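Pasting a structure below so you can have a look.
So, subunit A:
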Amino acid sequence: MSLVWMLTLSTALFTVGVLGVLLRRNAIVILMAVEIMLNAANLALIAFSRHLGSADGQILAFFVMTVAAAEAAVGLAIVLAIFRLRKSVNVDSLNRMKW
Partner candidate 1 sequence: MTFAAVLETLIKIGVVFFVALTAVAYLTLAERKISGWIQDRIGPNRVGPWGLLQPLADGIKFMMKEEVVPSYAHRPIYMAAPALLLISALSALAIIPFGDRLSLGGYEVRLAIADVNIGILFFLAMSSVGVYGIVLAGWSSNNKYAMLGGLRASAQMISYELGLGLSLIGVLMVSGSLRLSQIVEQQGSFSSWNVWSQPLGFLIFMVSAFAETNRLPFDLAEAETELVAGYHTEYSAIKFSMFYMAEYVNMITASALMATLFFGGWQLPFPAEAAGVEGNHLALLQILCFLIKTGFFLFVFIWVRWTLPRFRYDQLMHLGWKVLLPLALLNLIWVGIGVAWGWF
Partner candidate 2 sequence: MSPANVWTGSPPIDWAALFPTMVLVVGALALLLASTLRRLPMRLHGVAALAFLVLAVVASAAGWSHPRSAFDGLVVVDHFGILASAAAYLACALTVLMSLDYLDREPEIPPEYYSLLLISTAGMGLMVTSNSLVGIFLGLELLSIPLYVMAGLVRSRERSLEASMKYFLLGAFSTGFLVYGIAFLYGGSGSFSLEQLVLALDRADGQQARWLLLGLGLVLVGLAFKVGAAPFHCWVPDVYEGSPVTVASFMATGTKAAAFAALLRVMFHGFGANALAEWREALGVLAVLTMVLGNFLALGQSNLKRLIAYSSIAHAGYLLIGVVTFSTAGAESVLFYLFSYIFMTAGAFSVVALIAGTGEGGEEVGARLSDLAGLGRRRPLLAAALCLFMLSLAGIPPTGGFVAKFYLFRSAVEADLMGLAVIGLLNSVLGAFYYMKVVVTVTMRDSEGTTPVPAASPTLAYACVVFSIVGTLILGLYPRVLTRLSTQPLF
């Protein structure tokens, strides 16, 4: 598998993630789409790391994973808090203020 193929897959995943964030309205699915974007970045990092023969890319991929974990924890907590108040996680219903 050459670098070009890896980057192709990575850009495709990133596109899917961006589209998911922009088009879906369910907050949890949006968060999942963000995870896909982060994974696309991780794939690029690791492909580059292999290509360059330096381990730095893998280290950043590790950090990105932990950051994703922290973000998921906080994000899901916010979702939970909103759901308790409003019984919905649809971002369209977040309309107390205009977007």
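As a selection rule, all candidates are chains of the complex that A comes from, given by their letters.
By our rule, a residue touches a chain if its C-beta (ideal position, glycine included) is under 8 Å from a C-beta of that chain, and two chains touch if they have at least 3 such contacts; residues count from 1.
As the structure is a computational prediction, the values presented were derived from the model and not from experiment.
Here subunit A is displayed by itself, and among the listed chains 1 or 2 from the same complex, it touches 2.
For subunit A in complex with candidate 2, the residues that touch the partner chain are 14, 17-18, 21, 27, 30-31, 34, 37-38, 40-42, 44-45, 48-49, 51-52, 54, 56-57, 59-60, 63-64, 67, 70-71, 74-75, 77-79, 81-82, 85-86, 91, 94, 96-99.
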